[in-house]
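Complex shown without one protein chain; remaining protein chains in place.
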């Protein structure tokens, strides 16, 4: 069997004193933190699209990344080579989960029937490779945004034939996800939005989106696929406006259409910041509604207005994200999928390892810090104290719905000006810094 | 009676050939457009806070606007003078509606009981001035964000005593709005959000916000106030994050809490753009849900990251806004409130007239253009054609819920690759330009 | 000769009453406005890259635009076909100028010598087609950003071999520009910047950039190329930071390196707004320094953080741009180049015409409005009045350098508090609206 990453062996945990850039300094899969192994807490996944199909192209130039598994002349052989390279990478990196779009792993053919056959063939191989390696599928998805037919949307396309095509693709992608034991299935509607309102019937498109999701829920139940469905919010890009703008928008939409029990969120860091939210904000909004399912672990550049999909290395971000994950009791079906790509100039195969090692170490540190913060309980105690007024008296009565405006006016007239207390933001920020 | 704007008479409509800057060139109140007078279509309102209480201060300097009605030594006399000046302005401008916060019109006293008395006193005068002039109240609201007690929020404050205080204020403000015949009541939760997640229990605060709104709905029913309740979305400022982020977020929240039949939206242009949406986007989202109630007519500077609250003059914006308003059948309780302020350097009293005349003329032009577009039907025809696939066949069956993934896969396998059509954005943009 | 745009004839001026979308309603090439024909004022150019080589691809999908001149199997035949199609388009559109990158018109070969031969061959054809049609070249340029070798910059690359390669390309591109009678040559340094400061020697790269430009100036003089050199600022994209950030940065850099007499600016609307400036701001900054050479006429979406390169249709923008152009006395070597692309969904050949017609009409209207404003002189008079204090007295003495801090302190102590006057922004904005 051809080796695609010669000279690189299994990435080992060597601890913080190592200066081997191809070793983990913090991520120790079997180390127990807060009652579970790191591996079980973090549930890292490698994404297929960026890591194996990414070319380094951008709007101002074609790809720079030349990969040994690219054999574009014979598409199916290239697809198999790529899949084998991927499983070699997974194994050497020591990650247990992966994610893919249907079109990443198998190239589209001239018609859907043929395309589906190709997909089946590659899924056969994936199944075998999963078995051989113990890898599992975090989630699968369909790519219903790249092909020209989807230029005006998939389920929100002005043409019902495109809606139907997208439905056919999701049906098949859900089936292969089920076959590969996928723990989830993601909807990212890259073109579910609009470029100009001048040619858009917004209400009708939103109704179609809801209809489509309902069909997906129905079909999932029919085939007894037990994976979790997720929507991944993004505010824009490639469209001017994407309907799944952010966590709050998606949750509202799901509630409005009676889908909030069936579909959770896959929150991506860079998508949150493109929507002008802190990563932690969108995590918290999802978690507060019991709908934080999984995470796309990357980072954007907050001074840049497009999706840079960089690998996560910021320890503040990883700490605050893991704090939210710990607080909600950890992942069940979800995990941390590195929806991130090496930079256009990072042309060496080794860079793929650096990128993932850095991301895994950053989240391992975030986990350990978050566990320490949780254990110490200082932040929790300060929070509890700040809201203690709601535990009894008028606060508790408000929460129980026992009082209205009239009772509260009487209360105010009696008690006078409320006391105020410092928000203590600087002290809390200093405290956080002491954990880093 | 003292005259506050001497030398300025009633602003007249002089038509497009006039070069009198203190005349309307486009707004002709009684002119009938698309079946109604301009006045009835546009329902302009002057806001009290910016126009009469605005000082021109900003974070880098105190006020520049010296007004003849400012007599700060005697607060109640100053309040009366200001109200009389306002009604003189309304009358000279020829606008029929106004809006206010409780604390704009009457200064706060040492305690709530005394403050309420002051408010009653000023409302007596307002009632009389309304009677004398024929002015009506578009909506009232409370200011529960300026005072120190609200620094950490009103209904989302960590302290139940502040929640109670805010409830008392809203109760009273709703009562005086009712007394003045207000057609609506607005909630803009300037501090309903957070500055840092480190000290915030987001879920609890959101629950309190819902509780508060329910109390407001209950009290409204109790006192039989027949005005419409509105929430005015804003994404941030003064807070880092405001819970009422944008139209979609607010609608989702209202649906989630069973409040969407009771509360509509007051959409502000500058708030929409601060949330990274076109003004028209937020109007359309609200209208698509049957929840576009009223509009705060201003504009931001899209290259500036704070609320500039400039007077609306952009004809593209006013045209597209009025297109959406016409499409939904026009305002019922709502209107166009100029939540806009003259620039810090616009220190002359005359500038207040220029500002409002410009805004009114810009919306009058927008209305006329939108009416022409609607009448011609070109855009509608193109839109209809783009979505015609949904009127019959598989499109109609999808909309009626008669098919699922399996039927659609069969359809796709049978019909093959869908046809695609040009989105024609450039042609549509050119067409729009021809109407301007 | 094959016709690439069958069914579309020469675009005619039909005036504002026409509802033929494939006619000019405002642009009448020979009509005289402010002493010159519209054609002479506006000097429209079509860009080769977007209009003939653009595919509609974006980071989330490959191209959607299928062109009859694409024959990718035989690159040189395809290049010739494309050039012929372009000249057919130019002629039918009735535009007199074009712009290109070397790599747009002729495909790169295996080595530079061969690539240059290919370029020469296509330039032969271009020369003949120019002669046949009367078309002229507004400016030429090189593409030193798409190829993998330039991934870390061209003149600011860490490798001197890449610097040398870029120099070789510019040398050749300047030669062919000269041969085609180009009125100018543009530097847009798409990758002259950095992705991360961690691997960047910023000072050294800036020095290399200056060295490179000096070489270009030297070579231009050597070959007696009499076209104007321009730098086109852009703040970022594809790089995180581009050294030619905006007009002010470029001007400062040119002054610092003694290049400001040799190189002017080509200001692009969308690049200005990506740098958080109004389009007119960057035009004015360049014009104020006598360095506004040419314009890339497009528009961005101010709510979107990447270069959307849309066709210019906003009448405010075209009016204010033409006001600045008229004020500086009109273009000499420069013109209005449509560095703009049809949307990904605008897949019809006709859309290319709609796009350019819309842009030309929008600038024709902008020109006529700007000419009217200039002729009326109202804005000028108000500006003159605002600054009249500098024409005599202490103002004139300050400007002449006759006084310093001590004299001014004495002046202030004597004259006391300065008078202030309204900035009259609202009145001016209304006045502008009256011209539209």
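For clarity, chains are labelled A, B and C in written order, and residue numbers in each chain start from 1.
The rule we apply is simple: contacts are C-beta pairs under 8 Å (C-beta built on N, C-alpha and C of every residue); 3 or more make two chains touch, one makes a residue touch a chain.
Here the structure is a predicted model, which is why all the values come from computation and not from measurement.
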* Per the definition of touch given earlier, which of C:12, C:32, C:66 or C:197 contacts the omitted chain? -> C:197
* Asked: Of B:13, B:145 or B:253, which sits in contact with the chain we cannot see?
  -> B:145
* Residue among A:213, A:276 or A:371 that touches the chain left out of view -> A:276
* To do: Name every residue on subunit C in touch with the hidden partner chain.
  => 111-113, 148-149, 151-152, 158-165, 167-168, 170-172, 195-204, 206-208, 211, 214-216, 218-219, 235-236, 241, 245-246, 248-249, 251-253, 255-256, 275-278, 280-281, 284-285, 288, 320, 379, 382-383, 386-387, 389-390, 393-395, 398-399, 401, 404-406, 408-409, 411-413, 415-421, 423-425, 428-429, 432
* Against the chain that's been left off, what residues of subunit B make contact? List them. => 56-64, 145-148, 150-152, 190-191, 195-196, 236-238, 240, 274, 301, 303-307, 343-345, 347
* Hidden partner interface residues of subunit A, rising order -> 16, 19, 21, 25, 64, 273, 276-278, 302-303, 311, 313-316, 342-343, 345-348, 350-351, 354-355, 357-358, 361-362, 420-427, 429-434, 436
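In the analysis below, only the chains that are shown with their structure count from here on.
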* Asked: How big is the gap, in whole Å, between where the Cα atoms of subunit B centre and where those of subunit C centre?
  -> 39
* **Inter-chain centre distance, subunit A versus subunit B - centres from mean C-alpha coordinates, in Å** => 36
* In subunit B, what residues contact two or more other chains? -> 276-278, 420-421, 423-425, 429, 432
